[in-house]
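Yeah, one chain of the complex is gone here, protein chain that is, but the others are all in their spots.
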Amino acid sequence: MGGAVSRYARLLARVLANPARVAGLDDAAWTGMLTVAVAERLAGTLAARLADVAVPAVVAGWMVNAARQAEMERASALWEAEMARRALAPLGVPVVLLKGTAYVAAGLAAGRGRFIGDLDILVRRSDLPVVEAALLAAGWEWVKPDPYDDAYYRRWMHELPPLIHKTRDRMIDVHHTILPPTARPTPDAALLMADSIALADGLRVLGPQDRIVHAAAHLFADGDLAGGLRNLWDLHGLIGEAGCDGLMARAERHGLGPAVARAGRLAHAMYGTDVPQAWRRLTLADRFYRRRLLAVDGWGRDVRPVTRLLFYVRSHWLRMPPLMLARHLWVKMRR
Amino acid sequence: MLEGFAVVYHPASGATHLLASPVPEILATIAPGRGAATVAEILQRLAATFDLDGDGLAVVTARLAELEAAGLVRRA
Amino acid sequence: MRHEIRLKIGPVRFRVGSDWAGPVAALRSLYREYPAADGVPDYSVRLEATRPWRRFIRPSVAVRGDHMLPDALPLDLAHGVLAAEIGMNLQLALGERRWLLLHASSVARDGRALIMTGESGSGKSTLAAVLAARGWRLMGDEFALVDLVTGEVRAFPRATSLKNEAIDEMLLHVAEDRFGAELIGTPKGRLRHLRPDARAIAAMDEPATPALILFPRFGPPEGAEAMGEAETFVRLTQASTNYVPLRRAGYDALTRLVTSVPAVAVDYPDTDSAVALVEHLWAGL
Partner (left out) sequence: MDEPEATAGVPTRRMLMLGAAGASMVVTIRPALAQTAGSVLTCEIPVPEPRQRGQWIAEDGTVVPPYTKDAVRPPSRPLKGEDVRKALRDRRLLPGTSYEQTQAYTRYMQRLQNGNSGFTCFVSLKMR
């Protein structure tokens, strides 16, 4: 398993798990590893991991760039969350931060150096109309004024169509649950909300084990595994902080036992995450996932096109019942 | 011409803003130490330092809305 | 990748990979006098076929790398050097956080730097090349790198990119053997690279203290007008590719620059009068 093409992706995973392994790396290994880190949006994470180990002088400049960019993203993400908080506070409804912004706001290991793009929040489904109106009044606007996409999102997705702030150019995704209603597992959104934790400013984050469930759902039940190395690194940190006691029971309540178990097995295999004995061995299918996670070469190029395509088709399959998939592709195709 | 503008850096947002008069003067009335104020109080504080022309209430309300959108002031 | 070259331009190390030999051979020739760039690059640039078969049939170069812009238009293989130049510019423009980047040309004399910034077509590249031919040290024609701590300018002397009439103009000042091959019909028109002289390359790691900022504009009538600090500040934020992401550090560096260095908007009808204006302003500092 593996092969030369993913050599630097595997090196990156090993170094993230254990930064001391950079000792003795030659220039070619550094070059390949740093390039993979940029391509997989793990540059800031790697720089944070390497902050306390000795690195050769030739990579110091790269480290400065990565660390400063990560610090900028952290500060921008927190400000965007604060602006959303100000817009929504008068409503008095619970607002839960998700993913990267939640990790930095709560000071979690997964947030250290992390790349952060959009702001993701979770609100109660019944609050969606007032939240939408408050955001529109505070300067957010629809990204795509397109009726089909709009109807599609409202009917089938677990989030509002994306909004972008008109002066800050930042996107916000407003979720009412963590997977599309059409997907086979049906997470218990009310339970996620009920067990969420308030931060000092009134914004909330998911409970420790629900964060794991969400990250696993995001990685395995809701996408084509693009950026998977990064998402799996999140899981490594989240599992390290929350532990695995009672985790499977929690995952089952959201219908996501298999996704969480797979996340645990792969995180252990790739990053040495501390998990129960049962998760310390990869299944045959897991190995195929690992093959996809590592499908990037030392120039940052996507490799293994067939593996990638299979996971892409799978991502659509997971989100929609077959008849709907056909209709979706048909509407997309005819336009 | 841009002279006469105040250039301010706002650490929380990382944004740089150019503020034209009377915005810097309005901000000064609610600077840390002087405490929060209603629109009417801001007008009073301005009038203590300056002679004012025009429709003070409408202008101060409009400027505060701009400042709020930029995240520089917050409704208490 | 099949073909690869390492380049060190000023303080920045690149590796450029290519699906074809041509672009790498052209870069090798253009940068033959530059010091070896071993070690670990700061950035990788990839010149790739847009589709596997496009390596052979109507070859078309996609510019990719660590940092990419959406919507980037592929280039003809014949313009591979331009593709590499665009790729390297883009890495700095999108990825660089060590210095405040100004989209500007710069030259130096006695350790002090003249920074020239303006829209493309303002003649800032040509002006820098002409001043270099008249004894100034060329620091760069695309980016001036302002140190966030010291405020000094670092050089980024990549091959000067001359367009259209500027090529003919520079052939009057510099021997033709310093030019690369002429590229016809690029998206920027006719384009030819000029290799910086030995002095510019030898001194490329030496910073200079900024002494004067010019906003040149090509066209009559001749004139020079001092620019206020606030206007200079705002114009330079728009000339910087990384002012906003640098946050506080960018604000501090730019504030220091505009409050310590005079800025002048100059209009010039021809190169000779521009050089005379520059010398006059420089003498008056």
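Going by the order they are written in, the chains are A, B and C; count residues from 1 in each one.
Please note the rule applied: contacts are C-beta pairs under 8 Å (C-beta built on N, C-alpha and C of every residue); 3 or more make two chains touch, one makes a residue touch a chain.
Just so it is clear, the structure is predicted and the values come from calculations on it, not from any experiment.
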item	value
Which displayed chains the hidden chain touches across the whole complex	A, B, C
Contact with the hidden chain (one of C:29, C:238 or C:260)	C:238
Options C:78, C:171, C:230 or C:275, residue touching the unrepresented chain	C:230
Residue numbers in chain C that touch the chain omitted from display	63, 69-73, 75, 86, 89-90, 93-94, 103, 119-120, 142, 187-188, 229-230, 233-234, 237-241, 243-245, 255
Absent-chain interface as seen on chain A, which is shown	141, 143-144, 146, 162, 164, 167, 169, 171, 332, 334-335
Absent chain, residues of chain B that touch it	4-12, 15-25, 27-28, 30-32, 36, 46, 49-56, 58-63, 66-67, 69-74
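The criterion applied here is as follows: only the chains that are shown with their structure count from here on.
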item	value
Euclidean distance of C-alpha centroids - chain A vs chain B, Å	40
Where chain A and chain C are represented by their mean Cα positions, the distance between them in whole Å	37
For chain A, residues that touch 2 or more chains besides their own	72, 75
Residues of chain C touching at least two other chains	247
Chain B - residues contacting chain A, complex	12-14, 69-71, 74-75
Complex contacts: residues of chain C adjacent to chain A	1, 11, 13, 15, 17, 38-42, 44, 46, 48, 65-67, 95-98, 245-247, 249
Residues on chain C engaged by chain B in the complex (per definition of touch)	228-231, 233-234, 237, 243-244, 247-248, 251, 255
